[in-house]
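As you look at this complex, bear in mind that one protein chain is not there, while each of the others sits in place.
== chain A ==
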Amino acid sequence: MKRIAATLSAASLLAGAATAAPRVGQPAPDFSARTAEGQTVSLSDYEGKKVVLEWTNNECPFVKKHYDSGNMQALQRRATADGTVWLSVISSAPGKQGHVSGDRATELSAERKAAPTAILLDEDGEVGQLYAAKTTPHMFVIDETGTLRYAGAIDTIPSADIDDIPRAENYVSAALASLRNDQRVVTTQTQPYGCSVKY
């Protein structure tokens, strides 16, 4: 009994560091990461612009749901059209599902007609842990002042079924629309759904 308790606490201490998730309404934590093209970018580079972070893993069925349907690409195009920066983050560790090279990441974007501003290769999981990213997809919306305004699921129906997309309401486009109109984001935090991030 005592031993189990001790083990549990030890495990939680290790995990504890990773679970201090950023809070909506607070400044989004700054980070630097390498892009698929080999440049290094920081969140602070994009001050004055809205930023969307999308955790992704091209082999995850939940990610496929949103790419095979064209839903994610449409969202990326709409967002970047008005100057919003879209960063797709791959936190899969080497050897784990979804881990890809920079070239392969660029190729995947071309194949899938994806339109992110950049793809971040976060194979040591640093950015993922910083944001406590749990699933693919897991979405974050940051406003022009660098404040986190939304964190969570991409839409209202947690499933891997493409047929659910038209029936679901998209939290990310709702948050972006509210920010565009200088309104309060209505739903600020939800339970993300998808595959676990393959740290």
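As a working rule, a residue touches a chain if its C-beta (ideal position, glycine included) is under 8 Å from a C-beta of that chain, and two chains touch if they have at least 3 such contacts; residues count from 1.
Methods note: contacts and distances are computed from a predicted model.
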Record-based protein name (UniProt) of the chain missing from this complex, from "Thiol:disulfide interchange protein DsbD", "ATP-binding cassette domain-containing protein", "Electron transfer flavoprotein-ubiquinone oxidoreductase" or "Iron(III) transport system permease protein": "Thiol:disulfide interchange protein DsbD"
Omitted-chain contact residue, chosen from A:Leu53, A:Ala105, A:Met139 or A:Val197: A:Val197
Hidden partner interface residues of chain A, rising order: 1-2, 4-5, 8-9, 11-13, 15-16, 18-19, 21, 23-26, 59-62, 96-97, 125, 129, 134-135, 151, 158-161, 189, 191-199
